[in-house]
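Note that one protein chain is taken out, while the other chains of the complex remain in position.
Coming up: subunit A.
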Amino acid sequence: MKKLVQTFAVIFIVSFALMFWVQRLNASEGYAGGNTITVYNWGEYIDPDLIKQFEKETGIKVIYETFDSNEAMMVKIRQGGTSYDVAMPSEYAIQKMKEEGLLLKLDQSKLPNLKNIDERFLNLPFDPDNEYSVPYFWGTVGIVYNKKMLGDRTFDSWNDLWADDLKNQILLVDGAREVIGFGLNSLHYSLNDKNKVHLQEAKDKLVKLQPNIKAIVGDEIKMLLVNEEAPIGVIWSGDAADIMWENENLDYVVPEEGSNLWFDNMVIPKTSKNIEGAHKFINFMLDAEVAAQNAEYVGYSTPNKAAMSILPEETVSDERFYPSPELTDRLEVYENLGQDMLSYYNDLYLEFKMHTK
């Protein structure tokens, strides 16, 4: 027993020493002045070759860190322990961060490549005039279905999910806004609807979907759909593109009633110590060729118009991931509902989850 304690003590001391050393090392690099930036991005969301290319072109060293949720990212930026220079939050997180004063204004004169971005994706309600953010990737919420398992069935409407013969066939992603959102969409309401009668109606309708739902899961939904655990899933287009590579039987569709349009964006958090370098990085990522290479690597839809002309024709003309303008008009960006309404959405969602078969 004593030996065990000693061994553990040694392990602890060694790991603390290492941690301290790494932190010192990071600090000495991070604060060394104008030649490093810290980029904080979602996992597997950039072509690593591009980071090397950026380092070579500008002589700025990139420290790259990843997060797996907007909430986790905001907590770390709020605490300010690490001096993040560029981060990639989703649009609703930007509104929150703006309110909390966590973002620095962009100097657009240092971002000449901003002209490459499609006008449709500029000046959006979550950040008018792109004062704080530049779009990085975008996408939709839709239905992934397995052609082999379902035959000729298609999902042009959200209401197709309610079919009687789909008992126990649907996987949902565990997100209040996504689920309540398509409930609202199926009734032709806006997914930013604040009318409690409409919301209640959407919840009641979703409760009726329960027999068809096999499970409500998180990121595992990708693995489960690839493994053909269920033939239908409601997920984000980016994830859909990912898994369609892995399983050729899968197809993706955005139902005609409309859906969510989401953005991940580049911002400069207030923790930045190298604002100049951060602008250089953002401008670099907006370059047509860089954006095209990145889009090809990541597989998400790029908002970069100039990059789209470089990308292969079959990618850009794929209406599943680059929907036609008519459909795009029916897509809505999540608006900040305010704490009270968001709470109400979540309560309804919890109630919906409580109604198990």
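Observations, loosely collected:
Simple rule for what comes next: a residue touches a chain if its C-beta (ideal position, glycine included) is under 8 Å from a C-beta of that chain, and two chains touch if they have at least 3 such contacts; residues count from 1.
Everything that follows uses one rule, which is that contacts and distances are computed from a predicted model.
Candidate names were "Multicomponent Na+:H+ antiporter subunit G", "Nitrile hydratase subunit beta", "YeeE/YedE family protein" or "Spermidine/putrescine ABC transporter, permease protein", and the UniProt protein name of the unshown chain is "Spermidine/putrescine ABC transporter, permease protein". Contact with the undisplayed chain is limited, among A:Glu220, A:Asp242 or A:Glu256, to A:Glu220.
Among A:Leu25, A:Ala163 or A:Leu350, the one in contact with the hidden chain is A:Leu350.
By the touch rule set out above, subunit A reaches the unshown chain at residues 69, 71, 168, 171, 174-176, 214-218, 220, 223-224, 227-229, 339-340, 342-343, 346-347, 349-351, 353-354, 356-357.
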